[in-house]
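Can you keep this structure in mind? I'll have questions shortly.
With one protein chain withheld, the remaining protein chains of the complex are depicted in position.
Up next, chain A:
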Amino acid sequence: MARSTLVPKPIRRHPAAPRAKRLLGRMLIYAALLSWTFICLFPIYWTVTTSFKSAIDVTQAHLIPWIDFQPDWKGWRSLGLSPDTLFGTSTARSEFVNRFVNSIITSVGAALLALILGSLAAYGLSRFRYKFAWMRNDDILFFFMSQLILPPVVLALPFLVLYKALALLDTRFGLVLLYTLSVLPIVIWIMRDQFNAIPIELDEAAFVDGLSTWGAFLRIILPLALPGMVAAFILSLVLCWNEYFFAALLTSTDAKTLPVMVASQTGSQGINWWSMAALSTAAIAPLVLVGIFLERYIVRGLTTGAGK
């Protein structure tokens, strides 16, 4: 710091490199930003536009609607979601809606269950000192976090056998349990950080006012922790919505989720590009919307702890 007064400022040292170099730097930065924007958006753009193309537009690589090709509801018609088929009956649509509802129920259910279990455990770990055999608070937290490293394959086959015995194969409830397990460590991580940020004096004040441990938690602390809960919930929702591995192994007809449906269509030969594109668009649309409108919660959820 002291040296800074001795060394002249860089601008004065390089009088020949003022505005032009700066401008070039700016341009490079924006060029890089825009090219990565293209990389991020082009696959999405391609998928959405392909769902409106006919065969010839696909084979001739037409890209821009109305100029290159005439958009048509072709892909959406095959899903039963185009304007002219929307009110008729369609087996494709009812299957799609069924998968969509399954995805919503399993992901929302799992995110909620994980949020309840995780918030309780996180509050306990942030406020009280536990001792279980040799395990202290840090060990218990590590125990929960260590489940993150468990690859799904380790649990998948035992679960297949167990669920068969429990008659939980191909049920939404079975999936909810597994998804809860996969996001629980993340929820505990985020929520513990959230509770740690709330001063313990608030609990103290609540006790003085005559609230019990649970009363203080439910009526004073929980409302304050709401932003963290929303972040944890949305992050869990995204992870569960995209989950494929367990769903592919453990569901067959009733509880199939959207990713499984997309995957099974990909596998079949001779599938039309436009209907695949429509299906993919429909599958990613909810999350693109979540990404655009709830971005700050996701960022908040992701950066808890790791950003410190």
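In this section, a contact is a pair of C-beta atoms (placed from the backbone, for glycine too) under 8 Å apart; a residue touches a chain by one contact, two chains touch by 3 or more; residues count from 1.
Convention: contacts and distances are computed from a predicted model.
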Among "Cytochrome c oxidase accessory protein CcoG", "Sugar ABC transporter permease", "ATP synthase gamma chain" or "Sporulation stage V, protein AE", UniProt-listed name of the chain not shown: "Sugar ABC transporter permease"
Residue of A:Leu81, A:Ala111, A:Leu181 or A:Ala231 in touch with the missing chain, whole complex considered: A:Leu181
Of A:Leu86, A:Leu226 or A:Val299, the residue in touch with the unshown chain: A:Val299
On chain A, residues whose C-beta touches the chain left out of the figure: 1, 3-4, 7, 9-10, 13, 29-30, 32-33, 36-37, 39-44, 46-47, 50, 58-61, 63, 116-118, 120-121, 123-125, 127-132, 140, 143-144, 147-162, 165-168, 177-178, 180-181, 184, 188, 200, 203-204, 207, 212-214, 217, 238, 241-242, 244-245, 248-249, 258-260, 262-263, 266-267, 273, 276-277, 280, 283-284, 287-288, 290-292, 295, 298-299, 302-303, 306-308
